[in-house]
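Note that one protein chain of the assembly has been removed; the remaining protein chains are unaltered in position.
Let's look at subunit A:
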Amino acid sequence: MMVTGEEENLIVVDGLAKQYKEFTLHGIHFHLPAGYIMGMIGPNGAGKTTTIKALLDMIRPDAGTISLLGAATAADRIALRDSLGVQLDTTLYPDYWRVKQVAKSLRSFFPQWDDAYFDQLCTDMEIPLKTKYKSMSRGTQVKLQLAAALAHHPRLLILDEPTAGLDPLARDELLTRLQDFIADGQHSVLLSTHLTGDLERIADFLLYIRGGRQQFFGHVDDLLGQYVLIKGGLADLTPALRAALIGLRTHSEGLSGLLAVDQTVGLPDTLLQESITLEELMIYFGRGPHA
């Protein structure tokens, strides 16, 4: 696809599966080359966090292989964690910790920990130094995690809902920071989010998971270019079109649905064909192929 053999993949996941009592993650497969940002989207409970936990060896997959920064075994991946920056969608530090305590506790674990850079990040992100972690807003807690994730100069960032709780300005600053992070072509970012607008702005690759199943993976532009949004009257809805439309929605005034570009040949002129946004792609795919 978009990745040539010469590009180095910082993440390669193949056939990842994990079964719980009430949820199963089925055969996830994707790769993330150096120098790119990949977005992982899907509704709540889709399997995004499970995928991230598998990448971090927090859970043991039932099937599949994971290569992180070239390390294919759990032991090798752990040895490379200094090159990995992580932010999780959970309250991560003890309640009473302040910024200083975070640095004090983490610096001994990361040989490349950079106190000056951490201080700079905290200043840039306007993280209050004297406030206890439990008293910080959700957005500030995320910022503190991000500062800690970046402070040891990782090569790969894995971020779970990093824009949650951030105001529009902070969100914009974060997205700019992530773009700067990958600018040298050696670093990459994997982030999961509900906010497709953020991904539309920065993501090169997209992984869409729903109900534990991978809906698609690919380059954002390729994916958006592969489908068009079809709108028209109900009279145009032939059985063949009904079968071909993805996420078909019918209402009193007509119909709408996604259609693969190669299936648009021969469509009547009465049907409108519009380019799609990431959000529309997610919504229509979310409804299933023949809703």
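To be clear about the criterion, contacts are C-beta pairs under 8 Å (C-beta built on N, C-alpha and C of every residue); 3 or more make two chains touch, one makes a residue touch a chain; residues count from 1.
To be clear about the criterion, contacts and distances are computed from a predicted model.
Undergrad: With one chain of the assembly withheld, which option in "ABC-2 transporter permease", "Urea transport system ATP-binding protein", "5-oxoprolinase" or "NADH-quinone oxidoreductase subunit H" matches that chain's UniProt protein name?
TA: In UniProt, the chain that is not shown appears as "ABC-2 transporter permease".
Undergrad: Of the residues A:L92, A:A164, A:I202 or A:I283, which one touches the chain left out of the display?
TA: Touching the chain that is not displayed is residue A:L92.
Undergrad: For the full complex, which residue in A:A17, A:I59 or A:I283 touches the chain that was left out?
TA: Considering the complete complex, A:I59 is the one touching the chain left out.
Undergrad: Just checking the interface: what residues of subunit A touch the absent partner chain?
TA: 53, 56-60, 75, 78-82, 84, 86, 88, 90-97, 101, 104-106, 108-110, 133
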